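In this view, the complex is presented without one of its protein chains, the others remaining in place.
Take a look at chain A:
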Amino acid sequence: MMIINLRGVRGSIPVPGKDTVKYGGNTTCIEITTDEGDTIIIDGGSGIRQLGNELMQQLPVNCSIFITHTHWDHIQGLPFFIPLFVPGNNIDIYGSFDPVYMKDLKTILAQQMEYCYFPVRESELNANIRYNNLKEGEAIRIGSATVTPILINHPVLNFGYKIESNGKRFFFTGDYEPPLNIYQPEDEEYSEYQRLINQQKQILTDFIQGVDVVVADCQYTREEYPSKKGWGHGTHDGCIEIARDANVGALYFTHHDPMRTDQQLDEIYRDVMARGDLPPTRFYTAMEGLKIEL
């Protein structure tokens, strides 16, 4: 059985409090336990802290952490992931080399742990940590599972991850805004650009065709979206389109805006479900602590 445990479903910043009890306040972190008991973690948002504490109950900890991108809400929990500090633990960290800032993951994390931000330095972490720079499309084998990254649109280089094990398939978009046409319809380049966008969408659709479960960024409603264009996040409607095109079994809306109360999330869900013409996909609002079994 593949178990997908949602450890953090917020975008941008953790928001604990009475209005976020039901869906949770921690930022992005997903724990996947494969049939064979391997632990794969996607992103190190604040949700990774509690996960780390639980993993510590059985030493040594062996796990692989895949980072979608290095925006704060996806790495801010890493310095508080206790298994990193304990000798004998084996932790593989995967992500993309940032060719623009010319930094690899180790550098980025070491900077996150500089003394002015944090009392322990990266070089003082005692676990066996290995950093691995991923290439798009290059699958990584973790026990019986494979994890394959695909580049998807966000203000920085950003991976979506597909995890496959014994015929079960799961996809996490990371942060994702479907690319927008930078031209106006009257511009000569408009149609060529649209063709490229469509081609890019097709690549994503093919990549996740028929997966069992998708957890996807839909920080904004369609009403909010026009004022948030280019910020790097998607909408419910965008997610529904992906689910339809790719025949997705179930889709969980995630990366909730930090402003959303539980009540608002429920309302938005009801609203979205009331739309006509939904594909046969089962839709849910991602909830912290929810375990999806495949």
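Criterion: a residue touches a chain if its C-beta (ideal position, glycine included) is under 8 Å from a C-beta of that chain, and two chains touch if they have at least 3 such contacts; residues count from 1.
The working rule: contacts and distances are computed from a predicted model.
Here one chain is missing from view; checked against "Ion-translocating oxidoreductase complex subunit D", "HDOD domain-containing protein", "RNA polymerase ECF family sigma subunit" or "sn-glycerol-3-phosphate transport system permease protein UgpE", UniProt names that protein "HDOD domain-containing protein".
Screening A:Leu6, A:Leu134 or A:Val147 against the full complex identifies A:Leu134 as the residue touching the chain left out.
Residue A:Leu151 is the one among A:Met56, A:Ile129, A:Leu151 or A:Ala250 that touches the chain not shown. Per the touch definition above, the residue from A:Ile3, A:Leu59 or A:Leu196 contacting the chain not shown is A:Leu196.
Take chain A: the residues that touch the chain left off the picture are 96-97, 99-103, 107, 133-138, 150-151, 153-157, 179, 182-183, 187, 189, 192-193, 196-197, 200, 203.
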